[in-house]
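Incomplete set of chains, arranged as in the complex.
Labels run A, B and C following the written order; every chain starts at residue 1.
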Amino acid sequence: SSSGSTSGARTVTLVTHDSFAVSKPVLRAFTTATGWKVRILKSGDAGAALNQVILTKAAPLGDVMFGVDNTFLTRALDEDVFASFSARNLKEIPREFRLDSTRRATPIDFGDVCVNADRKWFADRRLPIPKTLRELTGSQYRDLLVVENPATSSTGLAFVAATVAEFDDGWLDYWDRLRANGVKVVDGWEEAYNGEFSGAAGSTGTRPLVVSYASSPPAEVFFADPQPETAPTEALDATCFRQVEFAGVLRGAAHPDGARALIDFMLSRRFQQDLPLTMFVVPVMPNTPLPPVFRKFATVPADPLTLTPERIGRDRRDWISQWTEHVLR
Amino acid sequence: MTARVPIWWGRALLLGVPLAFVTVFFIWPVGAILGRGFVVRGGVDLSPVGEVLTNAALRRVVGFTIWQAALSTVATLAVALPATAVLSRYRFRGRALLVAVLTMPFVLPTVVVATAFRALGVHGSIGAIVIAHTFFNVAVVVRIVGAAWRGLDSREEDAARVLGAGPVRTFVSVTLPALRPALAAAASIVFLFCFTSFGVILVLGGPRFATLETEIYRQTAQLLDLRTAAALSVVQLGAVVIALGVAGVMTGRNRGSHRLPTPGKIPARIGSRARVAAALAPAILLVATPLLSLVRSSLAHGGYGYSHLGTTPFGAAGSPADALATSLRIAAVATILAVGLGLALATAVTRPGRRNRVVRLAQSVVVLPLGVSAVTVGFGFLIVFDAPPLNLRTSWWIIPIAHALVALPFVVRGTVPILRAIDPRQREAAAILGARPWQVWREIDLRLIGRATAVAAGFAFAISLGEFGATLFIVRPETTTAPVAIFRFLSRPGATNVDQAMALSVILMGITGVVALIGERSANTRSASTARAG
Amino acid sequence: MLRVTALSVRYGETLALDRVDLTVGRGEIVAVLGASGSGKTTLLRAIAGLEHPTTGAITWDGESVAHTPPHRRGFGLMFQDHALFSHLDVRGNVEFGLRMRGRRPRPDNPRPDISARTRDVLDLVRLAGFERRRVDQLSGGEQQRVALARTLAPSPRLLMLDEPLASVDREQREHLASELHRIIRVAAMPTLLVTHDLDEAFTLADVVVVLDRGRVERCGPARTVWSEPGSITVARFLGVATELILPVADRTVRTPWGPLPAPAAADRAWVGFRPGDLRVDRRGAVTATVREVWFRRDHFLLNVDTEFGPMTATGPRSFDPGATVGIHADVEAAVVLDA
């Protein structure tokens, strides 16, 4: 009932987060191929969208959910909002992304949260761009870094996870040192990147280091008019934490067929190819051709920092409250 | 002493429809979500409230929330009242334009304003929070209090002056008591806005500052800890109810001295020009500076944002122009809903007759949506409107309905003080002359609250254009509103996205200004032509 | 015909009207008199339907109007404080009642020509040319005349006027009083007139009702009430300023100016004189000492002391305080009551 199909046309409803995007021709191709129209319900950021799905599991908002990442995966699985489904191309996805052994959540894309640096800023001052997390506590990088609050931002949470993955039990000491070195915390990515970071186009920000994405440098190029030869910013490989995004068929969906068709489509080349420039993430399907800006300007770290979804699910709350105590109070 | 309203059901209808609206679209969803938090295995468990109140950190949050809201309210009144005084008493060129400019902040998304304030170096402190709240809320005071002030009967002030009261004492002892209901209405709205403010606290205050609203958001949207969220919501509601109670006491009893607003009786003469300017300066400075800085940054890159209004960025659901069109459509519907329901309720509440508890309660209930977190309402919608006939979760209508809920208090609180102040003899005279109750309403009440209604409608429109918090949860790609579009542009890196966001913000603000200007002008000419032609 | 029976109205503790009975026939003018706060305004408001009587009945042509709301009673009421519509100009005020009636033109009462009627009543109150004026920019008397015009315009079936001429000057007042009289007689409109001006009351009214603290103290034809006030309160109210307690013998009151029939078989009577009925006269039977003299345009008013007590008399010229004068009385005009 909730998908509200109109007069014979079959419509599958996709519940997702605000950042979801797909280009129109791609969506039309899906409809042409399968006969399913897609209705998209964007419902806040990734966390809020998932929580809405959980709240409404008795009468699901839609048929498919896209946008659960590895930091939220266990919550989705524990709440059992997805029905099991093995996508047609599932086997071709590298094992590192297939984090759900119960085969309910299907990986679609991934991205890396990394510290970004404003190249010009460092060049102007003849200061080397830092390479590792540890270097960020060095006194020459005092008052240069801006990060997001993990309590309100998924980017911020990913970065905290990065520090846990890197330093294990010592992560809070690391943060104490970051704090002593003048780290600035803001609430969301928008303020951090557009407001505080000096490298963003047109920004009045003053800090040359920001927690953002590995795909931010190509985006800077892509959304400039005209596009420059070199990226004004760069992502620091060794600071990257990997986020994998999943989709799943909602349990109790009105149109499970459509839902399955849509997830299959998400793993098709057509859709996967579209991902980099619409959502600035990297497709999970190997051998998907990347657009030139990505090939030229994006880093895909070979050995990113990771944590198991179970670990994140278990400890997230504690991390946030401890982090808040150490960094904000 | 009062005219009987013979058709009791007419009044019941006036009262019942708005109340039903608020009950269905507010009380029910909020009740449902609170129920999820409190109902444990069929029993009600209120212990989380106790836990919240005994938790030192959360107590600090509650204290800070109230404190910053109170401080912001006082600051807003301090900046806005002098401006209101001269805007409602003096006649000078550019008056209407000024009122329009002061109204503009109302629609701006917090993210956008934050950029402007940050560029001006205002951020990261309680001061920044207060300044931003004042920036947003000056219009509330200027317009609600201004509408009442203009209709004030000046004869009592003359009497006070002749009896030896100087201008200040005249204001304190005669004008202020007469304005008290409107002041209380405006102050309580400002307080609630600041109390539940979200973006300003997060973006301008910074992560150090947590309020009930941000906590509820975090507990609900991020952690899905409905138990704690419900407890916090109850605490929030409790504080809101207390604040409304205080406002109710401040309102005092009726006075029958409201007349047709006669805008700007006193032409600003040479001597008083300086005084007018001095009174307006703080408000103008506070509001215009960030606005101008926004306009300036929107012109970056040769006005890319303006020349690409019709361009749908790669991967986005629509162009800025599409979002604007959607916003205007939604705002129109929300305004009609809010004004219609609000006037019905205001009329029912102020009809002469025995004032019973239902009536008094009704007035307070409509204000509650201002005092409850958008995320609570948004999540509540999801769990109650999931079955026909109210399967509204994914309907277009849910957005104007949500906006109307937020705008309703403006209409009710903006018109009730004025309706109350209408001399009952005016209605009696009309009845004696053969006017039926609805004719009395049309010929007397409506004529006298014309300006207040225009102001309230303007607010409703602006609120709908600018509403963001609740919209984000219920918006669909085909119903993307302008603030949501701005937010989405800004959540992607790259210059063209920022340019389009800024341009859209400035256009949104311009539309609001124009709407306010038209309202102001038409209210003026209406009263002027009434004076001339009847 | 209006009939009011045992009408009581209570404001909290105050009993503003206490079992008032009253009848107003077709074309009859009833003047309602009474001290400040005696309930005159309350009476008119209750008849109009603006106050809820605690007891009593109001009938029009024999039918109760208890359940008829004010706007259906078809009664006209001119408010003491005018209650003009501040948002309408003079014309808007005057034509208001016509517009309200005009919505329902009945075959027997065709939609009147609103503007012609408005012009007529404005002419009547001498405010032609004021149509476009804002009512809060009118002088007090002009406002009062607008209020009068507004009440008259729809030709109500009962006319109630609460001090209609209190703020207009003597010349206008006389003009308006005689115009009102003409209109009321021509339209045979039953009329209740509240006034503090005894001249006005006794010139215009057929029947005079005197209220005292909410009760009808006296009710009767104007001339009878004037000559026989019936009670000391009413007598004082109607201008009796000199009060004497005089002995009675053989059912006759012995006054210094001659005998008068006594009202009851008591041995003392109360005898009252209006100032005009006591004159300073050389031949006056009572010797008096002048205490105070007031100029009254065509005569002087003297407060004097006599062996019978203080008296208030009129004289053709002024006297110095302390002078000795004679007082003559028009005994016929005396008001005699039980002491």
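Simple rule for what comes next: a residue touches a chain if its C-beta (ideal position, glycine included) is under 8 Å from a C-beta of that chain, and two chains touch if they have at least 3 such contacts.
This one's a predicted model, so the numbers in the text were calculated from it and none came from an experiment.
The full set of protein chains in the file adds up to the formula A x1, B x1, C x2.
FYI, only the chains that are shown with their structure count from here on.
Taken together, the touching pairs link the chains end to end in a line with two free ends. Our note on geometry: subunit A versus subunit B, Cα centroid distance of 36 Å, whole angstroms.
With centres set at the average Cα position, the gap from subunit A to subunit C is 90 Å. With centres set at the average Cα position, the gap from subunit B to subunit C is 54 Å. Contacts with at least two other chains are made by no residue of subunit C. None of the residues of subunit A touches two or more other chains.
Contacts from subunit A toward subunit B in the complex involve residues 1-2, 4, 13, 18-19, 21-23, 39-45, 47-48, 51-52, 54-56, 58-59, 61, 75, 149, 151-152, 185-191, 193-195, 200-202, 204, 212, 216, 219-220, 222-225, 277-280, 317, 328. Those residues of subunit C lying in contact with subunit B across their complex are 11, 45, 48-52, 69-71, 74-77, 79, 81, 83-89, 91-92, 96-97, 100-101, 132, 134, 136, 150, 154. Interface residues of subunit B facing subunit C in the complex, by the touch rule stated above, are 1-4, 6, 259-260, 423, 425-426, 428-437, 439-440, 443-444, 447-448, 527, 530-534.
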